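I have placed the structure first, in the form of structure tokens, so that the comments after it can refer back to it.
Only a portion of the chains appears, each positioned as in the full assembly.
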């Protein structure tokens, strides 16, 4: 009996290690970006029926797990509110150190509102650099103005 | 007597409202990017002597405040570990929902290590879109591999 | 010197008690709903220039405070993450007890996504009832689907 | 051996995925609203004997689970005090941003007291809108005045 999505995530992660797959390969099998596919496999997005069945074959999941992949999950991928993993913490630090800056500059340009984390996409690329390669991340989110009434 | 940088930040923020300045204007006076300048004015970066004096004139700060702008501050711009402001929370949510995804994809491309939050730059732009303009943010951080020894 | 919006909120709240005003009266002076007006006066929304000046006269605020009313505030109106006030706690309890229910039913009807808290309005009314009057609250938020890419 | 209600909730959630049921269908089998039924199935309400037996058949639960459905559960459906799921967080944000506003307006209309979260009902509906459909939620709670003595 599978009673929550995180059990399916564990099955996928375990199969990925056993089969020595890469997320970019996984993304190709369902024809979506590597960012969205990875988020979905890690339990943050819902797949449609065809995608779920393809992933089910790739990771040799039982039917019940394939059904769970089509259900909207309870989201949140970190075990603590301040993350302990150094890579993820650096992102938390960016929010902490630059958060007020981001807020000021978006409001200066757009007025009151937010940058959507739902109507949102992300692209992660390697940028070669003689002083050491860089990670380049492009975040794109729709601006949503606060409604006054 | 000024005993911490946050008092200087309050003076700057207060003067900026009174004088109706924009951060992009402030950035131009010292010839740096709007992102770095705003972070510095909000108490997250140290300025050099010339920059500090220029800002001191712009915001009509006392000499003591100008001295403080050249001291490395105790960083962190948020009052709570999970931010309550909706705009900043959306960024925290991105870290929470996509954190494990970002970690997986950077490790897949680069191996064990982190994306630096120190050797780092950020660029925030408006991207016009007929369905509603978008906020485009480019983050660039050097990849630092874990050292084994 | 005013260095943050909460100082202006305190001025408004203090004046409202001294002058014995009602929020519905305040809302009429600027021609907006009582819900949005109250949220703004309590430091959660930005006013435009005309609204800010009207409120400045009504509450006898200094010019600096009127300028602050037009700046997007750092939002969040509760002093603790779990509120201690009994009325506000009941709302927190609704989120805690019914949160998973709301999530299930919105996903069942709309699929993966959220109900916007930005493109959002609220209407609070008294509903007479012989067994004791009821508080009726209508919440309306745009559904935003998760983007796949 | 079943030793707490959450085990029964897991059985129900698991069966619902396997059998591809909708909460509205579940609600019809026991003749109650979809909101109350879902809350009950997710471990927040107690069912009477007839309802519990109907649900037991629908979800193929063992007798012991049917007995547990009639016991008042330890309530609270969220794993953390600040929810990480984006949909549920938006509701928490409403309480945080609008909490003081709701408090002010209810007190202005009714005096000191609370809006009950017990003598309470909720109705969630889709409201078609050309700019994007909206989620409409009506909350109705009895006003309970503070007793002075």
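First chain written, first letter: the chains are A, B, C and D, and each begins at residue 1.
Criterion: a contact is a pair of C-beta atoms (placed from the backbone, for glycine too) under 8 Å apart; a residue touches a chain by one contact, two chains touch by 3 or more.
Note that the coordinates shown come from a computational prediction; the quantities given were computed from them, not determined experimentally.
Visitor: Considering just this structure file, the complete complex holds how many copies of the sequence, given 4 are shown?
Guide: Across the complete structure, the repeated chain appears 10 times.
Definition applied: only the chains that are shown with their structure count from here on.
Visitor: Counting C-beta pairs in contact, does A-B beat A-D or the other way around?
Guide: Of A-B and A-D, it is A-B that has more C-beta pairs in contact.
Visitor: For subunit A and subunit D, what's the span in angstrom between their mean Cα positions?
Guide: Subunit A and subunit D have C-alpha centres separated by 28 Å.
Visitor: Could you work out how far the Cα centre of subunit A sits from that of subunit B, in whole Å?
Guide: The mean C-alpha positions of subunit A and subunit B differ by 24 Å.
Visitor: Would you mind listing the residues of subunit D that make contact with two or more other chains?
Guide: Within subunit D, residues 82, 84-86, 93, 96-97 contact more than one other chain.
Visitor: Enumerate the contact residues on subunit D facing subunit A in the complex.
Guide: 10-11, 13-14, 17-18, 20, 79-80, 82, 84-86
Visitor: Taking the complex as given, what residues does subunit A use to touch subunit B?
Guide: Its residues touching subunit B are 22-24, 34-35, 38-39, 42, 44, 75-78, 81-83, 85-88, 90-110, 113-117, 120, 122, 124, 126-127, 129, 131-144.
Visitor: Any idea which subunit C residues touch subunit B in the complex?
Guide: 1-4, 64, 67-68, 71, 74-76, 78, 81, 117-118
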